[in-house]
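Please read through the structure below; I'll follow up with questions.
Note that this complex is displayed minus one protein chain, with the remaining chains in position.
Chain nomenclature is as follows: A, B and C, assigned in order of appearance, with residue numbering initiated at 1 for each chain independently.
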Amino acid sequence: RRNTPANGDLNGYAATSPPPRRGLFDTLSDDLQAALLEFVGTTVFLMLAFGGVQATGAEQASAGANGVGVSRVMYISLSFGLSLLISAWLFFRVTGGLFNPNVSTALLLAGVIEPVRFVLFCIAQLLGGIAAAALVLALTPDALASNCTLAPGINPAQAVWMEAFTTAILCLAVLMLAAEKHIATPFAPVGIGLTLFACELFSVYYTGGALNTARAFGPAVVTGFPSGTQWVYWVGPGIGSLIAAALYAALKHYRYWTLNP
Amino acid sequence: RRNTPANGDLNGYAATSPPPRRGLFDTLSDDLQAALLEFVGTTVFLMLAFGGVQATGAEQASAGANGVGVSRVMYISLSFGLSLLISAWLFFRVTGGLFNPNVSTALLLAGVIEPVRFVLFCIAQLLGGIAAAALVLALTPDALASNCTLAPGINPAQAVWMEAFTTAILCLAVLMLAAEKHIATPFAPVGIGLTLFACELFSVYYTGGALNTARAFGPAVVTGFPSGTQWVYWVGPGIGSLIAAALYAALKHYRYWTLNP
Amino acid sequence: RRNTPANGDLNGYAATSPPPRRGLFDTLSDDLQAALLEFVGTTVFLMLAFGGVQATGAEQASAGANGVGVSRVMYISLSFGLSLLISAWLFFRVTGGLFNPNVSTALLLAGVIEPVRFVLFCIAQLLGGIAAAALVLALTPDALASNCTLAPGINPAQAVWMEAFTTAILCLAVLMLAAEKHIATPFAPVGIGLTLFACELFSVYYTGGALNTARAFGPAVVTGFPSGTQWVYWVGPGIGSLIAAALYAALKHYRYWTLNP
Partner (left out) sequence: RRNTPANGDLNGYAATSPPPRRGLFDTLSDDLQAALLEFVGTTVFLMLAFGGVQATGAEQASAGANGVGVSRVMYISLSFGLSLLISAWLFFRVTGGLFNPNVSTALLLAGVIEPVRFVLFCIAQLLGGIAAAALVLALTPDALASNCTLAPGINPAQAVWMEAFTTAILCLAVLMLAAEKHIATPFAPVGIGLTLFACELFSVYYTGGALNTARAFGPAVVTGFPSGTQWVYWVGPGIGSLIAAALYAALKHYRYWTLNP
C-alpha cells in the first residue's frame, strides 16, 4: 500500500561526499536521462505558463475592452487551488486528502492504495461533488454557476487533451510530493494545491478546469446535465491518470534519485 | 490542556513497514471510515471552490459590465486571510493566536483551553474587534467600511448556515493543524490563514465573511449597529464551533491516524 | 548580539506533559496576560483586515465606476511583499536581510545588532533605496512612479500613525520570527514578506505604504523631493521601531513562552 522509502530518497541534501570520479563522460547515461527529464519538466513549466498567457489573452478578447473576465478567471483559479490546498492539509493525515477519483486512479495504478479502497474512494468523491454542488445551491440565492463548459472555439479533442495533460500534472504532484517520502512530504498539500492553481490558470477559461471527474460530475447532476460535454471530463482526466502513473513508473524504474550524483 | 500527542501522529510519514496482510477486505472497516471522510473532505473542498465560483458570478452580475466587484472581493478576502496568517504566526508561541471567540469555543469544547482562559479570551477578542474598528476609523478620513452585511437576495437562514459551515472549517483547521501535534504544526498559522482566505472567497460577497463574532461585532459597535443582522454573526459562527468540535471528537474517537495503514 | 535561545522556545510543540494542576484559577495570572495579548493580537489582525477593506473602498470610490485602482493597489502591495520575501530569503543567512533602517533600529534596541553595524546598515539601506530608484528610472522609459504620497483627505497625523503602527507590526515580525530562534525560524523571510504584504494592503492607498524610511527616501532623492511630506516617513516608521522594541521587551520580560502551559 505504501512504497518502501527508497534509500536514495534524501540524497538531494545528503552531506556525504560523492565518490571521486575521473572522466567527463562517466555519467553520460545519467546525464542523458536527466536531460530528457529536463525536457519534460521545461515543457510542463512553460506549457502551464504559456497556457496562462493564452487564456488571459483569449479571455480579454472575448470580454471586450473592460476585460472583467481576467479578474474572474483568476478568482476562480484561486478558489480551486486554495480550497484544495487547505482541505488536503486538514485531511492529509486522516485519509490522505485525495478528493479526486483521477488521483485515486493514479494512486491505485502506482500501488499506493488497494482496489477496495479505490472503489470506495471513487464513490465517496463523486458523492462529495454532488453534495458540494447541492450545498452551494442551497446556501445562495442564484442558479448554480459551477458547471464545466467549453470556451467558444475550442474543439472537444483539444478539451480532452488539455484536461488530460493538466490532470497528469496534478496526479504527478500527488505521487512525487505525497506518495514519495522525503523531508518536504508533510507540506505536500501546499504543493498539490498550488499545482491545481497553476493548472487552473491555463484551463479554467477553456474547459472549466475540472482535472477531476467529481468536480465536473457534481454540478452536472444537480443541474440536470445541461451541456452535453460531460464525457470530456471522464475521458480527459482518465487519460491524465494513466499518463501520470506511466511517467511515475518510469521514474521509479530508472531510479530517478540517482540522476543527481 | 494539551492533548497528549498520539503515537500514530506521524504515521503518515513513518518509515517502518506495515505488518503483512492477506485479504483484500481485511481493512474494510478502515476503508469505509476513510471513504466516509473522503466524502466529507471532497464536500469541503468543492463547496469552497464552487462557492468561490458562485460568489464571483453573482458579484459580476450585480456590479454590471465593468465588474469592479470581483477585484474588490478578492482584495478583501486576501486582506483577511493574509492578516490572520501573519498575526497568528507572530503570536503563535505567545497566546496561540486565536483572535476569534468561535475558535476559542471550539478549543474549549476540545479540551485544549480551560474555562477561565476561555472567558478571558472571548472578552479580549471582542474588545480587540472594537479597538481595531476604532483604530481604522481614526486613521482614515472616511466612514468605516467594514460592517458585515447580507448580499441582495440571500435570506438569513442561508447566511447563518454559510457562516456556520465556513466557521466550522476554520475551527477544524485550528484543531487539526495547531492543536494536533505533528511535523507541520509550527506552520499551522500559514494553513489557518489560508483556510480563512479560501472561506472568504466564498462568503465575503454573501455575508461579509465574518467566521468570527468579534469581526462582526467590532465595526457594529463603532458604527451603532446599523444593519439589524448582527444576530446572524453570533448564531452562525456559534453553530460552526459546535460542528467543528463534534467532528474533531469523532475523528479522535475513531483514531483517525489509523485509517492510513 | 544574538539572544540566547530561551529554554521555553519550543514549548509550543514539546511532547512532555505539563505537571498536574488542581484549581481552575491557578493559572489566572498567565490567563490574564495571555488574554491581554489576545486583545493586542486581535487588534492587529482586524486592524490590518479592516484597513484593507477601508482602503479598497476608498480606492474604488476615488477611481470611479471602473475601479481600476483596486487591482493596481493589490499589484503594488504584492510587489513590495513578494520582493521583500524573496530578497530577505536570499540574504537571510548572509546579512540577515533587513533592508530597512527602521528594522535596524528595532534590532539595535532589542540588542540583536550593535551600534557600529547599526550605523553602517542604515547608511547602506538609505543608499540602496536611492540606487533602486535610480535603476528603475534608468531601465524604464517613463518618469519615476514610486514616490510616497498621501491620499486625498488623510491628514498628516493619520499618516504618521498609520506608518507607525504598520511599521511596528513589521518590526515585531522580524523580532518574533527571525530574532527569536525556533523551528520555523529558517522560514522567517516568508512570514516577514507576507507581513509587509498585509500591511501594504492597508497603507498603500493612504500613505504609499513606506514602513521603511529608505523606501520613501530613495525615490524622493532621485526626483528632488517633490511632495513635502518626506518627514512623515521618518517620523512614522521611527515611532514604529520604538513601539515594536517596547512590546518585544515586554514579551521577553514576562517570558511569553510560559503563557501557554
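Keep in mind that, in the parts below, a contact is a pair of C-beta atoms (placed from the backbone, for glycine too) under 8 Å apart; a residue touches a chain by one contact, two chains touch by 3 or more.
Since the structure is predicted, the reported quantities are computational estimates derived from the model, not experimental observations.
Participant: For the chain that's been dropped from view, list the shown partners it touches.
Facilitator: Looking at the complete complex, the unshown chain comes into contact with A, C.
Participant: Determine which one of C:61, C:145 or C:250 touches the chain that has been left out.
Facilitator: Here the residue in touch with the unshown chain is C:145.
Participant: Which one, A:165, A:217 or A:233, makes contact with the chain that was left out?
Facilitator: Among A:165, A:217 or A:233, only A:165 touches the chain that is not shown.
Participant: Using the touch definition from the top, which of A:37, A:123 or A:243 touches the missing chain?
Facilitator: Selected residue, touching the omitted chain: A:37.
Participant: Consider the whole complex, including the chain that is not shown, and state which of C:82, C:221, C:235 or C:249 touches that chain.
Facilitator: Considering all chains, including the one not shown, the answer is C:82.
Participant: Given the full complex, what residues of chain A touch the hidden partner chain?
Facilitator: Interface residues of chain A facing the absent chain: 9, 11-13, 15, 17-18, 24-25, 27-28, 31-32, 34-58, 60-61, 65-67, 70-71, 73-74, 151-155, 158, 161-162, 165, 169, 172-173, 176-177, 180, 182-184, 187, 191, 194-195, 197-198, 201-202, 206, 251, 256-257, 259-261.
Participant: Determine and list the chain C residues touching the chain excluded from the picture.
Facilitator: Answer for chain C: residues 1-2, 4-5, 66, 68, 71-72, 74-76, 78-80, 82-100, 114-117, 120-121, 123-125, 127-129, 131-133, 135-136, 138-142, 144-146, 181, 185-187, 214-215, 218-219 touch the chain left out.
In this section, only the chains that are shown with their structure count from here on.
Participant: Taking chains as nodes and touches as edges, what kind of graph is this: line, ring, star, complete or other?
Facilitator: Topology of touching chains reads as a line.
Participant: Would you mind pulling out the distance in Å between where the CA atoms of chain A average out and where those of chain C do?
Facilitator: Going by mean C-alpha positions, chain A sits 36 Å from chain C.
Participant: Go ahead and note the Å separation of the Cα centroids belonging to chain A and chain B.
Facilitator: Centre separation, chain A to chain B: 25 Å.
Participant: Can you pull out the residues of chain C that are in contact with at least two other chains?
Facilitator: Residues 66, 71 of chain C each touch two or more of the other chains.
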